[in-house]
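So the structure is just underneath, and the comments pick up after that.
A single protein chain has been omitted from the complex, and every remaining protein chain is retained in its original position.
A and B are the chain letters, set down in written order, and residue numbers restart from 1 in every chain.
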Amino acid sequence: MHIQNAPLITLYILSLLLLTGCWDSVELEERAFIYGVAVDLANDSTKNDYQLRLTDQLVVPSGINTTSEGVTNQKAYRNLSKSGDNLFDINNKISKQENRTMFAEHLEVIIFSEEVVMQPDLFKKSLDVFTRTQDMRRGIKVAISKGKANALLEIVPEDVKLPSEYISTLLENQRSAEVSYPLRLGDLNEYLLMELSFVMPYLYILDDESIENDGVAVFNGKKGGIVGILNGTLTKGRNIITGDANSGTISISADDTKFTAELIDNKSKINLVNEKKNNLKFQLEVEVTGIISETADKNNPFTNSEAYEEELVKKISSLIKQTIEKAQNELQTDIFKINVYLRNHHYTLWESIKENWDTGENYFRQSDISVDVDVTIEHSGNTLYNSEKEGG
Amino acid sequence: MNKLELSYEAIHDRDILIAIPSMAIAIGILYMPRKLAQPTIGLDAVLSILLGGIIIILFTWLTVRLASKFPGQSFITYASKLASKPVAIGITLLFVLHGIFITSFEIRAISNISHLYLFDKTPIEIISFVFLLAVVYAVSGSRAAIFRLNALFLPFIIVAIIALALLSFRFTEINNALPVFQTNLDGYFVTTYRSMLTISGFGVLGYLLFYVPLIKSPTQTSKASIIGVLWVIASHLIVLIITILVFGNIATSNLIFPVIELARDIELPGEFFNRFDSLFFAIWIMAIFNTSAMSFDVAVLALQSLFKKVTKLKIVFILSPIIYFISSLPKNSYETGLSGRVIGYLGLGLSIGVTLLLFLLRMIRGVK
Partner (left out) sequence: MKRQSKINHKKNEELSQDNSSFPIEISHYLEDNINIIKKMLGNPSDLIIRELTLGNQRKKAAIIYINGLIDNQLVQNNVLKEILSNQTETKTDLLDYLYQKIIAITDISKVKTLDDVSFGILSGNTALYINETDTVLLMGTASGEHRSIEEPQSERLIRGPKAGFIEDINTNISLIRQDIKDPNLRFETHHIGRRSKQKIVVSFIAGIVNMNIVNEVNRRLKSIDTDYAFSSGEVEQWIQDSFLSPFPQIGDTERPDRAIQSLLKGKVVILLEGTPFVLIAPITLVETFHSLEDDNQRWLNGTSLRLLRYLTAFIAIFLPSLYIALVTYHPEMLPAKLIFSIAASREGVPFPAFVEVVIMAITFEILHEAGIRLPKIIGSTIGIVGGLVIGESAVSAGIVSPIMVIITALTAIASFTTPQYSMAISLRLLRFCFMIAAAVFGLYGVILVYIVINIHIVNLKSIGVPYSLPFAPLFIKDWKGLVIRSPLMMLMNRPNYLKVTDKRKRRQTK
């Protein structure tokens, strides 16, 4: 009996679905893709009542497509902003200006202005919306801007049509040791949940067509805000300490010696020597491998690489010392992932000190870190002799 | 029209091997890492899975060993011999209820997750309705066909798990595995219990009491079922380890569906498909479909043994509205999860209790 009715039933159900269905169907050309987001403090925010200003960068697809006939100088993006208390609400307000459905799944980069992140806990609160709503990817990149964040979303270089895309690829470009790894939203979420301190990429506007990624902003997990900025050089020191400096250069220019080494590999290892809470002693071993890429030194880098290595050890050691000092005394924040090391390898000790690691009692500040640097020159480039020798 | 018997319709040991992971891997594994990460530190929950897994293997072995002594008999027949007829009827009815509840739960849960990740406005009622239609279609077919369906879908599920592990491998951080063995005893205890729940698939492994007697010559059934449970344990281990290695213990315990989040984290190489989560999720619908179809089928099978005169299709058509109604009861995803836990613990208790009871009775009375 049921077979006879089956086609009829199928027809009923099908027509029911077809007539009422397609609840969520949104045509592609009716979507507005949010590609970048900037979060600033609104101008009218007072000391105790912060008002945020959110800028959404929406993609205008016809502006991107260069294949269509007639080269248009149409802008490929549209920036919309509004102010308000919390981000989701502001985003909703923005949608009142947009004729298309806002769609955030392709969001590539979120930029917070320095002043937002400086305020304790504001950053953490405003991040919640990005991890909670299900259309946010955990791979979105997060960066801090010097000055207004929304200004960055107006910078269009000659080769890229979308400012957000430019920022995103800029953050990914890791050819210098003076920048931090791109910070993914997922990782950021983990750090915040664990209340760990970490560093964030720091961007500022260079001119109308370029942004520079230089140095890092230091975030203190317990305080819940940015405590300071590390400049490019010190960021390099920090990266060498954590073993992240796998590219970039170190150049030495004293009176008698002048050369540049390119970093190709970097490893570091940290060890806890004693367990006295108020005077923790750490032994840091750093290994750096480099190649000589430019030299005006009297020593032949091919035969006498030890001399170069020695110079580099001196240079790196002082750089590291400088960085540690800055971190311990000025920032008072653990930017070297020592916290992770302690949690993983000295769990009980960590449990007892974690509340006061880089705040309050600040065991981090009181600890003693001794450094041991080892440099290897792998090779000295394609040429054998330096120019000075040839001249003399 | 078809009188040809080439014995393709018989159920073999291998079908049981395939059916076990098909039944047991469903919704539970999607949030299992959260449940296991919460009370533990680092990767310690691996121990709980191993421990819970061994216990489940033990009980599965007992179940299969008991049920395979009565080939060709229905559960109610041999249960009546061992216990008594009223007890057997009572147990059968409990399993019918469990089957109905699990089907409802799975349908509701998949609708909730679809609603969370795939849809915004589509009503949950419609999502679960079309899913139920597919399940009803599967159950109205032959029982052997459902086992064949398991065999068709299981490779997808295994491939999805392996792909999940391989593709998220580059996000893993070995630091997340540390520190080791810092969990207190209480944490191990709770997580062992929880892992028993998901490995047994909310007690669906108890359905073997009904399916194993369908095998005509059960020679390797115990071995096959143990291998089946081992697959389940292995997939749980893979999923747990990779989730914790990527997210770390603390973030894992803060994500509602850590496994789907893991899939969302993956960006496929090759710039053709961007994200893995929709794909993973789509494949997971098959896993949940298998579980729903099997638990629906066991309810039908149990009812068939009680009411021999009623046709299978009639039972299916009576049960489907009930299942749909039950699946629409929870108000939100929290209540769905809660009801799932309650059904799961009751089901696990039922399966283990009945197996032990009948096994002991058989030892005492020596029924053959």
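Note that in this section a residue touches a chain if its C-beta (ideal position, glycine included) is under 8 Å from a C-beta of that chain, and two chains touch if they have at least 3 such contacts.
Bear in mind the structure is a predicted one, so any value in this text is a computation, not a measurement.
Only one residue from B:134, B:318 or B:338 touches the chain missing from this view: B:134. Checked against the full complex, the one of B:145, B:180 or B:256 touching the unshown chain is B:145.
Residues of subunit B that touch the chain left out of the display are 1-8, 12, 14-15, 18, 114, 118-119, 122, 127, 130-131, 134, 137-138, 141-142, 144-153, 271-275, 278-279, 281-283, 285-286, 289.
Panel shows subunit A; residues 3-4, 6, 14, 17-18, 21-22, 24-29, 31, 33, 35, 59, 61-62, 64-65, 68, 103, 105-106, 108, 135, 137, 165 of it touch the chain omitted from the view.
What we mean here is this: only the chains that are shown with their structure count from here on.
For this pair, subunit A with subunit B, the centres built from the Cα atoms lie 42 Å apart.
Contacts from subunit B toward subunit A in the complex involve residues 41-42, 116-123, 126, 130, 133, 140, 175, 178-179, 182, 247-248, 250-251, 254, 261, 264-265, 267, 275, 313.
Within the complex formed with subunit B, the subunit A residues making contact are 2, 13, 17, 21, 23-24, 134, 137-139, 186, 189-190, 193-194, 340, 343-345, 347-348.
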